[in-house]
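Everything below concerns the one structure shown next.
Complex shown without one protein chain; remaining protein chains in place.
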Amino acid sequence: MATTINVSVNGKKYQDEVEGRLLLVHYLRDKLRLTGTHVGCDTSSCGACTILVDGKAVKSCTMLAAQADGATIKTIEGMAEKGKLHPLQEGFKEKHGLQCGFCTPGMIMTAANLLEDNPHPSDEEIRHALEGNFCRCTGYHNIVEAIKYAADKSKGGDIEHADAKELEKPLFEVPS
Amino acid sequence: MVATSFDYQKATSVEQAISLLQSHDGDAKLLAGGHSLIPTMKLRLNSPALLIDVSKIEELRGIREEDGHIVIGAMTTHYEIASSDLLAKKAPMFVEAAKVIGDIQVRNKGTIGGSLAHADPAADWPAVVIASGAKIKIHGPDGARTVDADDFFTGFYTTAVGENDVLTSIHVPVPPKGSKSTYAKFPQPASRYALVGCAVQLTMDGNKVSDCSIGFTGVSDAAFRDSNAEAALKGKELSGESIQAAADACADGVDIMSDHFASEDYRKHLAGVFLKRALENLK
Amino acid sequence: MTYIGKSVKRVEDQRFLTGKGNYTDDIVLPGMTYAYIVRSPYAHAKINGVDTSEAAALEGVVAIFTGEDVKEIGGVPCGWQVNFKNGDTMKEPPHPLMVRDKARHVGDAVAMIIAESKEIARDAADLVDVDYEELPAVVNAAEAVKDGAPLVHDDVPKNMCYDWELGNPKEEVDAAIESAHHVTTLEFVNQRVAPNPIEPRAAIGHFEAARDHYTLYTTSQNPHLTRLLLSAFTLGLPEHKVRVVAPDVGGGFGSKIFHYTEEALVIWASQQIERPVKWTSDRSEAFMTDAQGRDHVTKAEMGFDEEGNIVGLRINTFANLGAYLSTFSTCVPTWLHGTLLQGVYTTPKIHIDLTAVFTNTVAVDAYRGAGRPEATYLLERLIDTGALEMGMDPADLRFKNFIPPFDGVEQEGYMTQVALQYDSGNYEGVLKRALEMVGYENFRKEQEEGRKNGKLMGIGFSTYIEACGIAPSAVVGSLGARAGLYESAQVRVQPTGKVSVYTGSHSHGQGHETTFAQVVADKLGIPLEDVEIVHGDSEAVAFGMGTYGSRSLAVGGSAIVKSIDKVLEKGAKIAAHKLEAAVDDLEFAEGKWTVKGTDKSIGFADISLTAYVPHDYPENLEPGMDFSSFYDPANFTYPFGAHVAMVEVDKDTGKVTLKRFVAVDDVGNVINPMIVEGQIHGGLAQGIGQALFEETIYDENGQLINGSYMDYTMPRADDLPSFEVDRQVTPCPHNPLGVKGAGEAGTIGSTPAVVNAVMDALKPFGIKNLAMPLTPERVWRYMQE
Partner (left out) sequence: MHLEGTHSLNAPPQEIWNLLMDPETLARITPAISRLEPLGDDKYKAVAEVKLGPVKGSFEGQMAVADKKEPEHFTLLIEQKSRMGNANAEGRIQLNPIGDNQTEVNFTGDAKLSGTLARMGQRVLGGVANSMVKQFFQNLESELKANA
């Protein structure tokens, strides 16, 4: 028995018939072809599928599409506006907060929820907030920096650029 | 990961949910936040024919004060509890515990009622509701009843909620003046469930403990109230000595769980450590 | 404009940050079907029959194949032959695409269902009835060789794939150990871990009958190798009609190097049904089928003289290979492990004796570091334990034993006792710098103070070396490699002076699209945005050996430089013609050829346009500007470093908290410091993960009992501190960029540093050795004893 859902995704309205067991993540990926939201595990542990549902970070692999009826959804595809990256997206780029990029959308959506609740988190608060998201590439160091960058940026603070300290060191010597 | 096929229905009232449960004869399950149920269904460890979504039933949501109790609707999310001013003021242990459940995403979607009805032996809420002396309200085909939190958890993943029942609200007595409460948890490193979780509520009379209740989760196949540890504290000053006595007395006579994260004796030891830490917090 | 040495922001980020990455599971082809694989729930079981009739009857099921259907296909090959000590070739039992006689590990494929949707495929799997007869299983490597142990393959006695030795003559090493003043002996398990890239593996097979053409999209670190193996071995396909695409890949860490059975299955099945077939792994399936890492059982002895100089090292190891040989599994415990036992020390006598065995577990193969972390772990544990036993400072003991600095140019490379010649190194330099960063003296004082107050603080060191860019081909060939280990690169200068570079390296997070472009833009003196790096598609890139073993820049980057040199050489000829000067009178800088001592010059884009519009052109010179090169390195590269971990142990719970982690790495020249640091960070997290959290736990029946993220612990953000990293630069003398590789360094150095730190913290308890991972219970238990 299918259910009809009405959702708004990244500002666009959709009405669809969905099977009960269809997960929200598969609705987004397969039906709407918004493949920026990823699936990394079966147990609601890795956070790669995190999206915003009514402004709150949610693991879309642990939510049925049917449960999203009436919801306003934002995915990574909806973060940049008019071609301008969201401060978090910019922070991840500036601070090299991503490598393979697979966990990144989920990280950014979780961080968006964090900054909404706590615009100026400490390192510890950031690390705690990320406990539902695995990254296997970065060791998290630069993800924390990226989120701090975004927090600083939104309050108009000074942003320390990674390059500054790099220029002091010998980086390249031509082998003889 | 695909669950077996099932029907999905949104219930608009508790009565409707109950009658749907009845008409499916054990083959329907209630869907709250879904954070315990959906993963099990994806793994096909469970395949109900119908999921009844009760998360949108208005009467099951919200936190309010009523007759000396704080009433928490079963469908209130962990996040809503964590950010409740009322609870922060009157029963801060709930706020404290809510903040260490799962992760941001889980807290946004998971509900206290769903968690209690699921009765994972390592979930956080059971210890807290026990220590708070809460009563749990259950609606069934024959009407409503309330069960003391102490009696609610009957065994491994089993509770006083029957097959055709709906857990509707949690009634937390507003602690008397001089009460203090806290929740101390040692998370299982992978899942972040409680390897051991200890909730304590104390009422002080001067410098003596006049009343106290202690709830443990993660230790045994169901959360439990630890009267031995309580006895070691009642009437005593909260001192290094009495705290140690309570820690020595705790988790006695219960079947202690064992897994690759913690063997029986280590878990028992941790129960003592976290009771101590909770009590130190309250000193 | 110079780009080399700058932390240029990554060009690939734009698509990843906006959700526009293109990972294998994101791809949908017209008419695509979905595969689900029925897998053995038993680690060892005879298969008496497979009944697929009920499943086949389900509406929407397109086809079901079983082991019987693929029995004519030999299976996936192993890429490296190792011989027994007596010269016999290793045992190489078949690794079938699906089994029909017996299952040899949990997850062995039994049947493949292809359906119109993934839901139907999954539903049908529940209807397949397999008649299993469970057999006793063997899980532990040291147990597997014992008499009476169950046999994984009936024709492999004692489950022994091969035995192997390396180093000085055994008698000499025995003598050195026996006459040593002090011998430190440790027995340990380097536990098995799961690589766990966050993107699960996936593969899409697409056979197009009309053009007799096969396309495989796959989550691979080396698409060309997969194509070669598919064509030459597994399926015997015409290689020129096979295209393998590895689009964006969500991390690999070694586990995506290998040619997996599912890749062959989707291609083969697509040919049978003439429709595209997609298979995407679940995480549960990944735990059962992705090759895992490490898994050594070792006895290690290190002899010291009275002054603390190492006089000998004797190692005896059992390496678990799992049930089948994976692509490179045989070389990991041997040539990638035994050869690293010199470490950074002057140990004069070294011998390793190793036995590699089959067990009823999923295959073990290269995982970040591959063999080198295992070697480093035992060396660095031995030296810290030796210091403890002899009452010496672990840093001092290292300084005493370091190989003195050598640059590989003025001073020759260092010849080890275990077959390698190190290129260049300054091992004391990195440790000195690390000690400064730590504030070693202060730490020891704090530690003393802490101990008085019952606080358990510890510091641990690790001074590692690794061998990257495994090469040259002739050498690895003589050691048993069945492939060359060079790299190819094509630099195609477009008429307008824009440059497309086709590299055989594969980026799955390493940022090649940026780093490689920096090299190209720098060498050609053109803007970075004028360069595009193309990788991961066998139809675009001529050939490649992929990315693993920290080889991309050292080998792949060098191939690019080789092609750039050819571009510049030809460009000079055209420029000389246009400028009416001799080639020798020209100099090239900042994208222009200039006649020395004049202001006559011509820009790069003018020259490239001339090459494609050769109206006014040198005689006897071909038009066009497009060069391919293959680079086969002269030697491995040898990055090294010093890692220091500082921990605190909770006396009550046994929980270890990593307070600080200092890493000083020397990876040779650095093209993009930001990316190199990122690589180090990620490596550290994985190495720390092995020390403190990670372990696949098999029960005695071969069931993996922690095969999910609810039970397998990986480091999360709040488990780790911010890292303090620094660099030293000792260029590699034998490649044109002077680079050594940075991908694995963090993982190799960090594991023993953390364990050593915990042992240091537990010193008051007299504990010398604890098994990894150092879980709270393990630590607590030892403190009780």
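Labels for the chains are A, B and C, by order of writing; each one numbers its residues from 1.
Just so we're on the same page, a contact is a pair of C-beta atoms (placed from the backbone, for glycine too) under 8 Å apart; a residue touches a chain by one contact, two chains touch by 3 or more.
This one's a predicted model, so the numbers in the text were calculated from it and none came from an experiment.
Enquirer: What are the shown chains in contact with the chain that isn't displayed?
Expert: When the entire complex is considered, the left-out chain reaches B, C.
Enquirer: Which of C:23, C:42, C:80 or C:604 touches the chain that is not shown?
Expert: C:42
Enquirer: Using the document's definition of touch, tell me which of B:37, B:184 or B:198 contacts the absent chain.
Expert: Spelled out, the listed residue whose C-beta touches the missing chain is B:37.
Enquirer: So one chain is hidden, and I want to know which residue out of B:68, B:141 or B:155 touches that hidden chain in the complete assembly.
Expert: B:155
Enquirer: One chain isn't shown here. Among B:102, B:121, B:189 or B:272, which residue touches it?
Expert: B:121
Enquirer: Could you pull out which residues of subunit B are in touch with the chain that's been left out?
Expert: For subunit B, the residues touching the absent chain are 36-37, 40, 43-48, 118-122, 155-158, 188, 191, 193, 220-221, 255, 257-260.
Enquirer: Could I get the residues of subunit C that touch the absent chain, sorted low to high?
Expert: Residues of subunit C in touch with the missing chain: 41-42, 106, 126, 134, 284, 287-288, 699, 701, 703-708, 710-711.
Here, only the chains that are shown with their structure count from here on.
Enquirer: Looking at chain pairs A-C and A-B, which one is connected by more C-beta pairs in contact?
Expert: A-C
Enquirer: Centroid of subunit B to centroid of subunit C, CA atoms only: how many Å?
Expert: 44
Enquirer: So, what's the distance in Å between the C-alpha centres of subunit C and subunit A?
Expert: Averaging C-alpha atoms per chain gives centres 27 Å apart.
Enquirer: Subunit A: which residues touch two or more other chains?
Expert: Within subunit A, the residues that touch at least two other chains are 19, 21, 39, 42-43, 45, 131, 133.
Enquirer: Could you say which residues in subunit B touch two or more other chains, in rising order?
Expert: Where subunit B meets two or more other chains at a single residue, that happens at 1-2, 4-5, 43, 190-191.
Enquirer: Hey, which residues of subunit A end up touching subunit B in the complex?
Expert: Checking each residue of subunit A against subunit B gives 1, 3, 19-21, 23, 39, 42-45, 47, 50, 53, 56-59, 61-64, 66-67, 69, 110, 113-114, 129, 131-133.
Enquirer: Which subunit B residues qualify as touching subunit C in the complex?
Expert: 1-2, 4-5, 43-44, 186, 189-191, 260-263, 266, 269-270, 273, 276
Enquirer: Under the touch definition given earlier, write down the residues of subunit A that touch subunit C in their complex.
Expert: So the residues of subunit A in touch with subunit C come to 19, 21, 29-30, 33-43, 45-46, 48, 75-77, 79-80, 85, 89, 92-94, 96, 98-105, 108, 123-124, 126-128, 130-131, 133-144, 162-163, 166, 169-176.
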